[in-house]
Each structure stands twice: as structure tokens, then as C-alpha cells.
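With one protein chain withheld, the remaining protein chains of the complex are depicted in position.
Our next item is chain A:
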Amino acid sequence: MSKEKVLEVKDLKKHFSAGKDKLIKAVDGISFDIFKGETFGLVGESGSGKSTAGRTIIRLYDATSGQVTFNGEDVHGKKSKDQLRKFNRKMQMIFQDPSSSLNPRMTVLDIIAEGIDVHNLAKNDTERKKRVEELLEVVGLNKEHATRFPHEFSGGQRQRIGIARALAVEPDFIIADEPISALDVSIQAQVVNLLKKLQKDRGLTYLFIAHDLSMVKYISDRIGVMYMGNLVELADSDELYDNPVHPYTKSLLSAIPLPDPRYERERQRITYDPSAHDMSEQAEFREIKPGHWVRATTKEYEQYKKDLNIK
């Protein structure tokens, strides 16, 4: 592949201890690459570890093991303050809940400008203010909003502030952790389109975490499906939707409702039964077609291949 790798995740694990002897394997060995300028969608049900994966990649959590390489540099290794700052600047995150992720006691100006301050991106107050006002216009708000407080905005507007905040430090790579799931459907479309536009204008790369499959398909170039801390399938969006291989992916796709009563009457829900897998052999992540990966045992792998050829 000729495309430039921005992020490389190798066998990333994040385990949480829950009381004595109990271990929660939130992320249990996932590997994927993200290329420059693309949107990588990460889907899965609640508790599948997709948010934990995102937060571990940006180093809000320390990884239990595994490697994250960003622009050729290891993220989790020992780093000096300067290196950390630089990393923090290049990789930013947009959070799920736009109301609680903004400090209620700070004005929008200060919230957005804090990143600018931390990274010394503005020479003086006027420049700082000007940059914030520009950012507000970029995300579709206006500069009068700068002096207000987060609670004076609607959910969609708050998420725009969250986006402006992330953009303030001019990152290359943005992790969007379910940025639209707390918003109304009509606002969701606006925010997603805004993200797409920003990507085009600024050449951003996204890791888009979500559970809304139709939205993920709309925005993503490639999609990874997570289940219980593992990636079970990874492919280009169209390929994944047209030729899902793993039973869990099939089950997920069958759950998407369409606003079409005739289709809905016929729609068959496929339920996923994890016990159908052969547990005697450790499943591995294998490439079944160029760019299409699936987690399977050797036997399943052969079976999936056959299935694909028949189709």
C-alpha cells in the first residue's frame, strides 16, 4: 500500500483491575493501521472496548501492553515533557458528551484558548482572541459566542465548541469518541458534515468511534468492528457492508433499521451466538481478502473463504 501510515496500533491491550483477582480486559490485543487523510470507523456494542481503545491511543489511559506508533513515534514509551506536549498537540480528541466535557466555569473563549495557551500558539491576547473567533466561525458559530458560558448553548452548539477546541491546536489526527450519539438526529447530520468538511479543508485524519452503523458507514473509509475487546472484522466500508464475514458483523448489520416499512417487515434479525465458535483453537486476526481482515480459527477461516466465493 502506498498510503502513508499515520497511526499504527499493534496488539494493544488495556486491562482494568476490578477488585482482587478480577481483571477486566477492556481491550485485549487489537491491531490496525490508520492512513493519512482517511476516516477509520470503530464500531461495536456498548462495553466492547471501543472508547477505551480510543482513550488508550491518545494516552489518557496507559496501555497494559502493545504498541501505538503515531507519525513513526511510540506513543506510550517514556517521553520528555516537550515530546508529550508535541504529541498532545498533534493528536486531539472530541468527546461524547458535549455538555459535561466543557468546564462549566470557563467562558467559551477560555475553553478554546486553553490549548493555544498550553502550546504557546498565540503571541498576545489579541492574537489569541482572533484565533478563537476564527475557530468559532469555522465550526459555524459566531464570535459573539466567545464570551458566553457552555450552559448557554444547545447540545449541537456545544459539540461545535468541542470541535473548535480540538482544532485550536492544529492537530493532524482527531479521535472522535461517539461525537454525535448525544445529539438529535438532525444535528447529528450537521456535525458529521462539519467533520467531513474540516477533514477536506485541513487534511485531517479521523478515528471515528460510534455505535450507529449507518452514520459510521456514511463518514468512514474503513471500518473495524469490535466485540468484547477484540477486533473481529476490518474492511473498507463498502466491502464490510456488502460482504460481512464474521457472524457478529452480520448480526450488527442486520440490526440496522431502515425507514421503509416494507423492508422492515421482511428484515430478519440475526442473533450472534459466541458459543458457536470453536473454542479449542485460539482465534487469530487473518486477512481473508486484500484489506479485509477477520478474526477466525483455521477452520472458520476456510469456511469464511468458501462463503465469500459462493457469493
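As a working rule, contacts are C-beta pairs under 8 Å (C-beta built on N, C-alpha and C of every residue); 3 or more make two chains touch, one makes a residue touch a chain; residues count from 1.
One rule holds in what follows: contacts and distances are computed from a predicted model.
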Looking at UniProt, which of "Ion-translocating oxidoreductase complex subunit C", "Oligopeptide transport system permease protein", "Aralkylamine dehydrogenase light chain" or "Minimal PKS chain-length factor (CLF/KS beta)" names the chain we cannot see? "Oligopeptide transport system permease protein"
Of A:Ala63, A:Leu109, A:Val169 or A:Val191, the one touching the omitted chain in the full complex: A:Val169
Identified contact with the non-displayed chain, of A:Thr39, A:Gln92, A:Gln157 or A:Thr249: A:Gln92
For chain A, which positions touch the chain that isn't shown here? 55, 58, 60, 84-85, 88-89, 92-93, 95, 97, 100-105, 114-115, 118-119, 149, 151-152, 162, 165-166, 169
